[in-house]
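One protein chain omitted, others in place.
All chains are identified by letter, namely A, B and C, in their written order; residue positions are counted from 1 within each chain.
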Amino acid sequence: MVKYPKINYMGNIMLNFESDYIKGAHPDILKALIETNDEPLSGYGRDKYTSLATDCIRAECKAPSAEVYYLTGGTQANKTVIATCLKLDEGVIAPATGHVSLHEVGAIEYTGHKVIELPALEGKLDIDKAEAYLDTFYKDENNVMMVRPGMIYISHPTEYGTLYTRAELERLSDICERYEMKLFVDGARLGYGLCADGTDVTLADLAELCDVFYIGGTKVGALCGEAVVFPYGAPERFWSLTKQHGAMVAKGRLFGVQFYTLFKDGLYYEISRNAIERANELKAMLREKGYPLYLNSPTNQQFVILTNSQYEQLSKSVKMSFWERLDGERLVVRFATSFATTKEEIDELAKIL
Amino acid sequence: MVKYPKINYMGNIMLNFESDYIKGAHPDILKALIETNDEPLSGYGRDKYTSLATDCIRAECKAPSAEVYYLTGGTQANKTVIATCLKLDEGVIAPATGHVSLHEVGAIEYTGHKVIELPALEGKLDIDKAEAYLDTFYKDENNVMMVRPGMIYISHPTEYGTLYTRAELERLSDICERYEMKLFVDGARLGYGLCADGTDVTLADLAELCDVFYIGGTKVGALCGEAVVFPYGAPERFWSLTKQHGAMVAKGRLFGVQFYTLFKDGLYYEISRNAIERANELKAMLREKGYPLYLNSPTNQQFVILTNSQYEQLSKSVKMSFWERLDGERLVVRFATSFATTKEEIDELAKIL
Amino acid sequence: MVKYPKINYMGNIMLNFESDYIKGAHPDILKALIETNDEPLSGYGRDKYTSLATDCIRAECKAPSAEVYYLTGGTQANKTVIATCLKLDEGVIAPATGHVSLHEVGAIEYTGHKVIELPALEGKLDIDKAEAYLDTFYKDENNVMMVRPGMIYISHPTEYGTLYTRAELERLSDICERYEMKLFVDGARLGYGLCADGTDVTLADLAELCDVFYIGGTKVGALCGEAVVFPYGAPERFWSLTKQHGAMVAKGRLFGVQFYTLFKDGLYYEISRNAIERANELKAMLREKGYPLYLNSPTNQQFVILTNSQYEQLSKSVKMSFWERLDGERLVVRFATSFATTKEEIDELAKIL
Partner (left out) sequence: MVKYPKINYMGNIMLNFESDYIKGAHPDILKALIETNDEPLSGYGRDKYTSLATDCIRAECKAPSAEVYYLTGGTQANKTVIATCLKLDEGVIAPATGHVSLHEVGAIEYTGHKVIELPALEGKLDIDKAEAYLDTFYKDENNVMMVRPGMIYISHPTEYGTLYTRAELERLSDICERYEMKLFVDGARLGYGLCADGTDVTLADLAELCDVFYIGGTKVGALCGEAVVFPYGAPERFWSLTKQHGAMVAKGRLFGVQFYTLFKDGLYYEISRNAIERANELKAMLREKGYPLYLNSPTNQQFVILTNSQYEQLSKSVKMSFWERLDGERLVVRFATSFATTKEEIDELAKIL
């Protein structure tokens, strides 16, 4: 009777590449939760593990005075950050394929702010077009009747697995400075971006160039949790505002322990690197077997074009995500790797493809 | 640099009765998380454990067609439920000391709805005064200019540990029916209410009399999570609306596994009963030693009046919560028990008091 | 079929004291609208009459750098001002009988902000209790979970016709400064306050002591319009924000011409003084004839206690406003005078009472 759409237990399927959140947590995280379980700790993030996690993150970011807050999930982080950073008449620029544009049931608008959707290229904001938009906006005498662009939102990796270069982030940062906007990077899958082959973007780069970004836990080995980093300071009374957004958790230790575990010895990178290596193997295999890739993703999400019959056949033994229909004959599916994906699973998949 | 107010690690204090969320989770819950960790499960509540948890809760509630949704915490549950159940011009009646009235940084108002604060008696809504308010409201010709009362919110147990009787809930339910309002029970600490001595209110009673209520996990042994029960059906597309509120968690298994563990064999009641027994021992001891109770709470929160010097002395070896100042000489403190409170801790406390 | 509640045309009733907005506008205002009708003027307040009105208001306020904006009505002014002056986690303190507390269908909450209702005395905020509230709030460790008081809202005259003294306004202004709040005065009937016998509050006093207030037109002789005055500057891009609130009028001249007419030669005071004189006559007459006054209002609204049979009898020939029921036998009614009330009408009423 409960109205969750399309329940699918996936029980009997051997291989599962449906998403990067199909398994629980990395075993080290569960271990840490058990080891710290009996310690009495103050609530709402005022515990020592949260403090230690923040120390680690500041160190990784080379941002010793960054403020770090821990929220439960991506949409919650997006809406809380955007609503508290924007002024009343401001909206947030986002690529048309961005998570805040499409897949949050209007969570941003529900806080009273417009998502200004601008063209995307393979998931990335088309920076030329964004710049042209801003130029036109500021030349338009009627812009006093329009939503002022107050922030640029991008995701890194994007919803299509693609990445910005350091040069592109610098350019976005410059644009934001020029037009008095904030730069916000949704890092729900940030680990996979940081550990991709060929990227030149580090946590320290993000902390230097962004006003706010988050380090995703949910999709990178944690049970839940996103670490929101404000390198240069958060909006006034941000902690109270997370309460107002229903985003404050009583047992804040849940985030503290997880993120401390992820960052104290590099586990976050290790997890991410595993997913990248498996994705690379997957990509090589797909190419070898002649499956066309929809685009060239350097991260843990791989988008493949299948014919209808290939899809039907493959679905019998592999779980993947339907992404979009290309035409009557072909569709795009997504394979995602994660902390838990093994070489054996890739080899198994090779036999089927 | 992070602006969490008043960090307090509690590290060196032997005894801790500060709250019912100072420890992690009941060991059985951690065990279940580990045992299910490797199973690939679909996200957003579409997994088998969530389904099993819902089956258990429906059975306990004797409400086979109830809809059950799992949210992260109490404020999130309150705001999501209230905002989706009320019509645009409606507000929610709540006791002036209620959580939604006082301690959610205006989360309800942030969704656009007024909290109509009415007098409270030891944390409970003064039902006579609520009825008088409604009677006056509907006789007032100008009520078309006023916020229409669309719901009654109460907590059970209340913020002061007190409980409603079945007769009182029936009366509230009747009032709600008469004035076309919904009845919503915040059960952040529901277990402690269900297992208190002398209560005549069961889950099945709540399911019969309420339009919506929730079964708190965070403060009753879980890491996080509240099970929101709509015995007669949820607002249209409620699942999507939780996304809009930033209240949907990708790894919904986190709630499914925890609530299934709490309800499959009665662990929820066992945890709650432990807290009640320890609270009873505490209460008896306080009385015996001549500490006046602020009010008579039958649940896991005990409110005690201390003199300033008692408080100062006690604070050296016991952690408790400052509640409010009575006068220049005296104050009220709260002792809370939980799933993790042991008989030994109570005995230890006895030596100090 | 249209669902306006309780249509009442009042057609056949000779005497009408129902409200101060039962007639159209002062004839001079209509005359000015006609005389300026053919002039082409830019829209949205960018016309010369709006500019002239603002010059007059600045001069009256002795606030040469005040910003003045013209909105349509009281609720619109209240919600637009409060929503744009408060920060996200802030609420507005108001007397429990205030317009924003009771009679705006939750317009303030609809913008996301709590109205913190504090005790009122004859319509006025009980300043002692407000101060005690603030003192307690700032001593409460848990106030980080509470709505921060960011503004005090009062009306002058109040909804009960009563007035603050200059000393009381100074005290409120001091409290606001001490607790970093804004002071906002709803002046929907301001003229009647400025021209009451014995008041020591002028426009210049308000401009000195308030952060924002408005000079009501709708109830003081205009067709519509409230002049919102920010003596020390308005919120950033306030003009654009009025558009967002649906509070910007294309033919801004409508306000410009009316307020210029009201203020260029003192018409606003003349109108107000007429209402006060008629109200004084009414009050004297009521006292003489032994009708008990509900309270002592020095302005244009007079609240009288009638028995049921007096009310029934009187209603046959006089229109007044039902205010509230005192008990089974007695009720309170309101008589309002305005720019249009004549000595003859008072004399006529005398014959009937």
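Everything below uses one rule, namely that a residue touches a chain if its C-beta (ideal position, glycine included) is under 8 Å from a C-beta of that chain, and two chains touch if they have at least 3 such contacts.
None of these values were measured; they are calculated from a predicted model.
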From C:Ala25, C:Cys176, C:Leu282 or C:Leu349, residue that would touch the chain that is not displayed: C:Ala25
Selected from B:Thr202, B:Ser240 or B:Ser317 as touching the chain missing from the view: B:Ser240
Candidate in contact with the missing chain, chosen from A:Gly24, A:Gly45, A:Gly73 or A:Gly91: A:Gly91
Residue of A:Glu67, A:Glu104, A:Asp186 or A:Asp205 touching the missing chain in the full complex: A:Glu104
Missing-chain contacts mapped onto chain C: 1-11, 13, 16, 18-19, 21-25, 27, 30, 33-34, 36-48, 50-51, 54, 64-69, 72-80, 104-107, 110, 218-219, 223-224, 234, 237-241, 243-251, 253-254, 319, 340
Contacts of chain A with the absent chain, listed as residue ranges: 5-6, 88-89, 91, 102-106, 109-115, 117, 139-142, 144-147, 322, 324-325
Residue numbers in chain B that touch the chain omitted from display: 83-84, 87-89, 112, 144-145, 148, 236-237, 239-241, 243-244
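Quick note on the criterion: only the chains that are shown with their structure count from here on.
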Centre-to-centre distance between chain C and chain B (centres being mean Cα positions), rounded to whole Å: 42
Chain A-chain B separation of Cα centroids, rounded to whole Å: 32
Approximate Å spacing (C-alpha centroids) for the pair chain A, chain C: 50
Residues within chain B bordering two or more other chains: 5-6, 104-106, 110
